Every structure is written in C-alpha cells, then in structure tokens.
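Shown here: the complex without one of its protein chains, the others still in place.
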Amino acid sequence: MRKEDISLDEKKKFTRLEAGFKDMETRLKELEREFQQTQSQMLTNDMTIVVFSGEMDKLMTAFVLATGAAAMEINVTMFFTFWGLSALKKDVQYDGKKFSEKMLTLMMPSGPGSTKLSNFHMLGGGKKFLEYLMKKKNIQSLSQCITMAQDVGVKMIACQMTMDLMGIKPEELLDGVEFGGAATCIGNATRSKINFFI
Amino acid sequence: MRKEDISLDEKKKFTRLEAGFKDMETRLKELEREFQQTQSQMLTNDMTIVVFSGEMDKLMTAFVLATGAAAMEINVTMFFTFWGLSALKKDVQYDGKKFSEKMLTLMMPSGPGSTKLSNFHMLGGGKKFLEYLMKKKNIQSLSQCITMAQDVGVKMIACQMTMDLMGIKPEELLDGVEFGGAATCIGNATRSKINFFI
Partner (left out) sequence: MRKEDISLDEKKKFTRLEAGFKDMETRLKELEREFQQTQSQMLTNDMTIVVFSGEMDKLMTAFVLATGAAAMEINVTMFFTFWGLSALKKDVQYDGKKFSEKMLTLMMPSGPGSTKLSNFHMLGGGKKFLEYLMKKKNIQSLSQCITMAQDVGVKMIACQMTMDLMGIKPEELLDGVEFGGAATCIGNATRSKINFFI
C-alpha cells in the first residue's frame, strides 16, 4: 500500500466519522427537545381533593389526608363544592339575603361544629359519642384539623357556582379561602399525582 | 519527534475518538429506546369518572366536572355503575322482565328527573327547592347537563355487570351510551391524569 492510499483511506474514515457525528448530534438535539416536552407534561408532587360532602367524618378524613400530605411536602389544594362548603363557614349571615337564601342558610350546617356523621346519626348522639372518643384519644377535632391544614399551607378554594347557588357570601367563609370554578379545580387536578373526590 | 511518530500519534488519537464515538452511539440508542418506552407509559390528557352514586347533586357535580374538563380539551370517560346508571335512563320498560327485575325497575330512579338529593331530602322538598334556585340562577338542570356532556364528546359507558344484575336493557338507556366491564373502566383510568369515584 502506498503512502497516498493510506492517507486517502484515513481521509475517508475521518469523513465517515464526521458524518456520523453530525447525525448523532441531530438525534441528541431531537431527544433533548422531546425530553423537555415530556418533562413539562409530568405530574408535579401535587394533591387535589374535591370536597363535595359535608359530613363530619368525611370532612375529617379529607383534612387528615390533606394535612398528612402537606407534611410530606406535597402541595395540597382542596376544592370545596356543594355540602363541602360547610367546612369553611366561620359565620352565618342572614342580613341582605333573599328569602330562599335565608332558608338555605338555615338548612345548611353553619360551620364545622354543626356537621353530621355519614353514619350513626342517632339524633346527633353518634357524633357526640365520636367527639367524646376523639377527645379522650387526643385526636384533633374537625375545627382543629381545619386550622392545622391552613397552618401547613393547604390551599382552600370555595366553588363559586355553589356560593352563587346557595347564596353564600365571601365574608361568611374563613379568611384565606380563595374562590374559583370547575376550570380551576380541573386545572389543579391535571397536574396532581393524587386526586380524590370526597 | 520524527514524522512517523506524529502520524502514529494521530492515528492513535483517531482510533480513540472512533471508539468513543461508538460507545456514545450505543448510549444514545439505549436512551432513545428507554425514552420511547417511558413515553408510552406516560399518562394522556384523559379523565375517568366512575359514577357510582345516583343522587341528583352528585350526578350534577360529576357532569359539571366532565363537561368542564372536555371544554379544556381533556378526553373524558364516565363509567356508570350501580345507582349511577339512573342518570342514563331515558325510558322505563317493564315488558319482558322477570318479577324481580320489574321490582328493581320500580325502585330505581327512572331517569335524571327522578333522582334524589344526597342531603336535604325533606320528602323531595329539598330537591324541588334546589331546582327552583338553579332555574332562577340560570344553572343547568341535570338533564341539560347530560345533553351538554354528550354534545361536547364525553364518552359514557354503562357497567354491564350492573345492567345484568338489575335487569336493565340497552334500549332503556340514552342513545350513544357504550357498554363495558370493570376492565374497560380500569384500562381507561390507567391512562388518565384525573380519576374520580363519585
């Protein structure tokens, strides 16, 4: 083999390597792009709880899950709709409401203290009994659970449609509560790893 | 340094680069393969709602969430099981049913119009009151919600086991409703970013 042939051979090799390199660079760029896109669609470490029910035991469970998750560095959003809104009431107002709204205000639980159990009503006896047990066993009451959830940064959103339907005013709800519609709720849930309907 | 040495040195460098290149190509290929696999396991922008309950307020909430999500370009599947099937009834049939099936037909709500509230029954008074409020506030009735959900492309699947158990015939359900079992429901939920049991 002559010297020129060797040189030619090496040149060919080099050109091939250069071409292979360019091809690989294109593939890497494409993979980086796709990967970034995928990452933007990844679920974040969030939890969304739609709180529909207004019974004391269900609300308690919702708040225990929310507070527990927040303690595990999960961003928790609770969306309160229909009877769930009872949990957020701090105050009951009758002034300036229409007759139908006054009627609803009268009928709905006027805050965490007047919610019922989903089982064992027994004219309220079951609930008092459970509360007595909870006190004895040092388990927090519903009101304490709500305060604690707010303290650890659980975000609470009241459903505007429900507020409108039932004539609930923003002033009647706890301070720090935000307001939003179904779109807010679904937007949160789309990013969340955990979604519950309670 | 002699000329031959330089040449030898460069050859070595080139060989090293070539080897490094091959190694990198293998890693890139492996990453591309793993990435594709990961992408196929990614959750799609889907929502699956298992509708177990047959109460008017829960059904309304299910349909508001479903329609809202569909408006946000989310593919929504509602899987109706047990009492949830009431929402899909368009017609009540007694002909050709066994006695036990006739009895169940009589006991179950005969469509969205005859569903109850989960709270405030008051012999149906609570529901009439809520419907009156909804009308006044221009909020859609349950029947309108169902029609709208169908219009925006929400997929509705009736649970076959429930239909079999309760003797519900396909003709009794709304047009466009599909039929499926637990596997269909779970398969959908596995791909969905949002899952709710209502």
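A and B are the chain letters, set down in written order, and residue numbers restart from 1 in every chain.
Assume a residue touches a chain if its C-beta (ideal position, glycine included) is under 8 Å from a C-beta of that chain, and two chains touch if they have at least 3 such contacts.
Model, not experiment: these values are computed from the prediction.
Participant: Take the complete complex as the reference. Which residues in subunit A touch the chain that isn't displayed?
Facilitator: Per the touch rule, subunit A residues meeting the hidden chain are 11, 14, 17-18, 21, 24-25, 28, 31-32, 35, 38-39, 42-43, 45, 47, 57-58, 61, 64-65, 68-69, 71-72, 74, 118-120, 126, 129-130, 132-134, 136-137, 139, 193-198.
Participant: Residues on subunit B that touch the omitted chain in the whole complex?
Facilitator: The missing chain touches subunit B at positions 10, 13-14, 17, 20-21, 24, 27-28, 31, 34-35, 38, 41, 43, 50, 52-54, 81-83, 100, 103-104, 107, 161, 164-166, 181-183, 185-187, 189-190, 192, 195-197.
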